[in-house]
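The complex is shown incomplete by one protein chain, all other protein chains being positioned as in the whole.
In order of appearance the chains are A, B, C and D, and numbering begins at 1 in each one.
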Amino acid sequence: MANLIVRRLLQLIPLLLGISFIVFISLHLAPGDPASMIGGPTATKEDLASIREDLGLNDSLFTQYLRYIGGVLQGDLGYSYQTQQSVTEAIMIRFPNTFNLSVASIIVATVIGVGAGIISAIKQNTSLDVLSTVGALAGISIPNFWLGSMLILLFAVYWQWFPVAGITSPPWTMQGIKELALPAITLGTGSAALIARMTRSAVLEVIRQDYIRTARAKGVREKNVILLHCMRNAMIPVITVIGLNFGFLLGGTIITEQVFAINGVGRLLIQAIAARDYTMVQGAVLLIATLFVLVNLLVDILYALVDPRIRYE
Amino acid sequence: GCTPPPPNAGSAGNQTFVYASTADVVGLSPIKTNDSASARAIDQIYETLFVRDPETMDIKPKLARSYENPDPNTWVIHLRKGIQFHDGIPFNAEAVKYTFDKFRDPKTAAPRASLLKPIDKVEVKDPYTVVIRTKKPYGPMLAALAHSNASIVSPIADKKGDLMKKPVGTGPFKFKKWVQGDKLTLEVNENYWDGKPQLKEVEFRVVPEVSTAISLLETGEVHLIDTLRPENLDRLKNSNKVNVKTKEGTPVTYLGFNMKKGPGKDSDFRRAVAHAINQEELVDALKGVAHPSKGIIGPKVFGYNPEIEKAGYDYDVKKAKDLFNKAGMDGKSVTIMTANTKNYPKLAELVQGQLAKAGLKADIQTLEFGAYLDRNRKGDFEMVIGGWTNSTADGSELLYPQLHSDNIGATNGTQTSIPEADKRINQSRTTTDKEKRLKVLHEANKLLVKEAPWVPLCHDFIVTATTKNVQGLEVDATGQWTLKNVSLK
Amino acid sequence: MAMDTAVSTGGVPVEAPSPEQPKRLASTWKRVIKNRLALVGLIIIGMQVIMAVFAPLITTYDPAVLDLSVKELPPGSKGHWLGTDEYGRDMWSRIVYGARISLVMGISSVALGLIGGVALGLLAGYYRWLDGLLMRVVDLMFAFPGILLAMLIIAMLGTSLVNVVIAISIWSIPSCARIVRGSVLSLKNREFVMALRSIGASDIRIMLKHILPNCTAPIIVFGTMRMATAILSTSALSFLGLGAQPPTPEWGAMIAAGRDFMWTSPHMTVIPGIAIMLVVFAFNVLGDGLRDALDPNMETR
Amino acid sequence: MQDQNSVLEVEGLGVRFRTEEGDVPAVQGASFSVQRGEVLCIVGESGCGKSITSLSVMGLLPDSAKAEGSIRFDGNDLLAMSQEEIRQIRGNEVSMIFQEPMTSLNPVFTVGFQVMEPLVIHRKLSKREAYEEAVRLLEQVGIPDPRKRMEQYPHELSGGMRQRVMIAIALSCQPKLLIADEPTTALDVTIQAQILDLILKLKEETGMGVVLITHDMGVVAETADRVVVMYAGKVVEEADAETLFQDPKHPYTKGLLRSMPSVDDETYALEPIPGKLPKPGEMPQGCPFHPRCDDAMDRCRVESPRVFTVGPGHTSRCWLGEEEKQNHAGKSVG
């Protein structure tokens, strides 16, 4: 297990180098540069020239990349071109919000998805099954901004059960839970649909296995057959989907963050791209990639916990 | 409870005012920023030597007491006494000199350095008198000094700290806390020289989605929003909790031509387009929150003369068709470039429809703003829909950057180079005589409207929405406001 | 010699082998339409295709022509049974013409993504020595934020439908590659692959003729699910101002454009939303049906 | 007819599956009984209905199946019981060992958990007692070092071990009836011998009735007291083991015996039964075996044979049986 962790973390290094290189190149290929965005539409040639000089954009690409990577290797993600603030700090302000939102949405998605998946599997080919399929598909096909705005309109403006937007309190307080509720539902429905479909097929697969018959032959109660014997096995593929989704959520969910005015990584990233804030984009992407790898690692570790056949030596 | 205490709970002096902006504040130094979200905050924290009267648009002293021009190249400015920065150091001529010198220093790389470029030297005559010298007379000097970016900063604070993060000015509110991307909190400046404001705290919340901001306004969690789009108005009109104010403003939106290549080189083509544009219809489609004017310099900008309306091309589809034929445009199509921000895509669609009526097929190419800016600077387009906010409300500051040949390759995206116009624009800049300036600006305006490197589409309204209990908010035609006199009832 | 007198279907030996290809297709087809949900999906898609093909015949308005005198009419208005949008364009015409664009975009971006993903997945699954390298590339693509990718492509290549399609298809490559690789890994160890090697079949032949056809089930399921994501991605991109160019009646762009009118004219978002939902639903149930019908073992079960 | 000594009496059991092609019979009119301390073998080719028959006894038929007839266990009709009542019996008084030792144990639970489960459910033992009992059971089925095995997962055991664990589970509540569905098919001969010996030994010790399902006539010969031969969902012959091998009456039984290569006789000529087992939905008219039968008569093609008693405790479902003079009026069910 320790071996696995070390290996993954080692693999992270070339991955991050690769990503930072690609991001660097593509940002520089994209039209516009940080100076032009800092100067804005009013900037004259002189203005732009002095900003470029100030930011060191007149050096060769190679020098710029080396300078950046040199800093990163020393643990310094650099300073934002646009706001001149520490990239690490900027990310650390946003990350907790994104993290809380991701956890909340994945909880919503898992509860709804796994529940609906089990029901539609054990009631296979009944109207309940069809209903849950249709519901799942509806969940995927509703755009997040639409659902989000509707939820705000109904639950925050009309009934005023939840606050409209923003995160002000820690997630373990009542107020914090209320603040996370609507965005988490908005994000959760999409993932719930996938999880439901995955759970359904996994349960159907497992329920046909010989050991389920064995459990029944032992006289195990049907409820336990499903929840204990069946789910423990069916969870294995489901965990992958949940993990993958969680990885994506951690990368920031621009639209939901925007609709619910959540100060998250997704918005940071998109603002940074819009501002051609090279260092900030790099920093955010490196964080997202790292998280993605870590979540995958977590999934692998969970695998081993759920499925004893998997052993990482 | 999930809603904050009712906004009118506290008595005066105990109130928190919340403003929602769609964009995050980039930074809090007037020297190092050039975006409107930052400017709104800077306007509460810092002050300028001069300000524009929101009603009359006249420029009057603020931190300055008075000024005189011993000669057209010299501005002697007398400062108010007894004003302190938030950090306790006194406001004086040294501070002004420091601020302007820092602003103009190329090493500072101030994004709006061009604003004070005409200044040659800043001298401290006595602790409360500064002398600003220019090489050539500079007409829009006062307008420039009234611009947010010309706010005076505390030299001590700037030298030791980072104004971007911890601003120190003389304004009615001082910095308290800033969570980047989320919320900026200001608190009242107890020692404000011009009378203590009634609000205790001011919050700038970032709410990127306008419809969410409106919801917040309706629930009373936010008191002011000013980035409304016309489409939002119908919703707000039905709300009994919200006041919407509209007011003619300085920003102009235009349809520009590439004057160096493509069909835009042909003046017949440009006139044809001008005839094909129906401003009334555009304004109507924008729910009336814009005003039609044929002038490039619009009604709220210094240099406007109502005469200009007669000089413009009237809406005449038939003429447009003829001229298109004359320009040899049958069967050809043009591309209109625009940015995916503000009303531009919407106007592009409307313009496309109007051109189609006159027989010209136009394709729209909306670009992400950075790419748009890049191509605009390079003049890489056929036609463009763009805008200029006129934040100094001075015609010279519109025509010089946008349509003067000096700025081709930068702000003059249409690459307009009309020697006659250049001359008038230069004159408007190099005289300090107000009447003379008005005259030459009007002439330049007329000339440009005739030559039509731009076809003005509309001049925007400034739209603000507040909760009903907000009182004393005065909004300037450039969209600027201060909360000094605001209270919640 | 012992003869296996198979008592198969009726037992009447069919001597002359009939032209087999149409027969296979027909039987797959029959099995698809036997599945009621899949049939519904098929009908919906059929209708969309008809709408797309005969758009000029079944609409009375040009979807791109503005008529500000009739803007924002609610559904059920005279002459515009689905209402009009903010520019007075007929919603029905826009939906009908939008079917062309959304279907083509959805299908082509998924198809492109599948081509890339299948190629990567096949190679990685089949060649152990390539697996490590290719999977790291896939990881890289996975970890690279999709929206950044889209924005970069669009910032570099410009906002056009083709570029949106490219962005979305690149986006689906890594998941597809992983799915295909998984199936290939398990298929590779099946005995029939060994059997093919024993008759001297080349790797290319085994991969393309034998392994690939056996991966169709997961590919179909992935592809049809991905259709939903693809069509919705265009709406997300439009929301960020990066999608189809106006006045193109693309459904995602229509939803995004209508969001400012959600309170006053909700039909501007709801109608294209329903259109998307129907397509997504149809493709998914059809995909399920198709997978079952293509499964050669279904009959024996 | 109630036999004091019999644990299980199956009469006229029929199982039908609802499928898309309509109702398909999998078992038709099967009757047999099992005595205490007796091993009844059910033989027949794959797909002839052996497993379905045993699953009916366990009440574990899939939802799409419908059973009719009567299955009396200890005098009570299992088919008339509620699911909950049957559950109480399952794993307790009747238990079952399945064909595939590799897949019949749940891969994610320890061996200990799985052995203890029925003890907790049926015998209501505490965790601790169940643990000790499970260790005892593993020891009983010949698993060395049982305490260590308790903590292991199925994949860590060999096939023979796993099958022994399955037997331990099945025996945990001292059932009156053990059903073993091809318990050794997946194992090697040397291991198979160990397992069969174990089952027989345990039967001797506890006196339970055993139903052993197999298609290996060798296994039958070595273990069975009585044998039921099934073909295409029907019981075609029943006899005690000795009789069946010495004097098989049904042509299918005869064919089966002839098509087994002999280990001891190299001159033995293989005589395969031609043709193949018909699919359940495509049963030929008349006797299901007639297309493959050398002795088939015209009558066999149209009329399904009745069950004839052809000797003491020896029945055969074949028209040839009618000619046998012992004309005990057989009852016809098919």
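Miscellaneous remarks
Assume a residue touches a chain if its C-beta (ideal position, glycine included) is under 8 Å from a C-beta of that chain, and two chains touch if they have at least 3 such contacts.
Keep this in mind: contacts and distances are computed from a predicted model.
Comparing "Na+/H+ antiporter subunit E", "Xylose isomerase", "glycine dehydrogenase (aminomethyl-transferring)" or "ABC transporter ATP-binding protein" against the UniProt entry of the hidden chain yields the protein name "ABC transporter ATP-binding protein". Only one residue from D:219, D:283 or D:307 touches the chain missing from this view: D:219. Considering D:160, D:175, D:209 or D:321, the position touching the chain not shown turns out to be D:160 (whole complex). Annotation: of D:5, D:259 or D:285, D:259 touches the absent chain (contact as defined above). Residue in contact with the omitted chain (choice from D:11, D:129 or D:271): D:271. Residues of chain C that touch the chain left out of the display are 1-4, 6, 8, 13-15, 17-18, 20, 23, 190-192, 194-202, 205, 209-210, 213-214, 296-297, 299-300. Think of the hidden chain as still there; on chain D it touches residues 45-46, 144, 158-161, 188-194, 196-197, 215-222, 224, 241-242, 244-245, 255-264, 266, 268, 270-274, 276-277.
Criterion: only the chains that are shown with their structure count from here on.
Rounded to a whole number, the gap between the C-alpha centres of chain A and chain B is 38 angstrom. Shown for chain D are the residues in touch with two or more other chains, of which there are none. Each of the following residues of chain A touches two or more other chains: 30-32, 145, 149, 153.
Across the interface of their complex, chain C is touched by residues 11, 14-15, 18-19, 22-23, 26-27, 29-32, 130, 133-134, 137-138, 140-146, 149-150, 153, 194, 197, 244, 247, 251-252, 254-255, 266, 269-270, 273, 281, 285, 288-289, 292-293 of chain A.
Contact residues on chain A toward chain B in their complex (touch as defined above): 30-32, 36-48, 50-51, 53-55, 82-85, 90, 93-94, 145, 149, 152-153, 156-157, 160-166, 175, 178, 258-261, 263, 267-268, 271, 274-276.
Listed in rising order, the residues of chain C touching chain A in the complex are 37, 136, 139-140, 142-145, 147-148, 151-152, 155-156, 175, 225, 228-229, 231-232, 235-236, 239-240, 252, 255-256, 259, 262-263, 269, 273, 276-277, 280-281, 284-285.
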